[in-house]
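Every protein chain but one is kept in place in this view of the complex.
Take a look at chain A:
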């Protein structure tokens, strides 16, 4: 059971890593003018909800499987994702708004955020990997 939880988390985490990389690539494309703000934002906004869900699922899973440490580790980022999604002003076209992304250094802060998430997911990836292997080999680990 334990190992199933972690293997699922591992897969989910991989997806989130790919997503973070995709965000970073797309944002840097925008930075370099390869794509325009409009298409960049519509591409990214499509993936905001999957990201929120993907992360929330892992977090909840950790909670119900009573892995407190990992749960608490995930909580802040999951909360931030949800908060960011909820707080989008009614007039904006999503978390990424093409009319504002070039203003007030938003592009940079989005980029930074994606980087941090990438780092975090990598960390989680190895943690899940370790946990799942150790769960698979010696059952008592919890």
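Keep in mind that, in the parts below, contacts are C-beta pairs under 8 Å (C-beta built on N, C-alpha and C of every residue); 3 or more make two chains touch, one makes a residue touch a chain; residues count from 1.
As a working rule, contacts and distances are computed from a predicted model.
Comparing "Integrator complex subunit 4", "SEC24 homolog A, COPII coat complex component", "Large ribosomal subunit protein uL15m" or "Auxin-responsive protein" against the UniProt entry of the hidden chain yields the protein name "SEC24 homolog A, COPII coat complex component". Considering A:93, A:122 or A:136, the position touching the chain not shown turns out to be A:93 (whole complex).
Within the complete assembly, residues 30-31, 33, 36-38, 89-93, 98-99, 102-105 of chain A touch the chain that is not shown.
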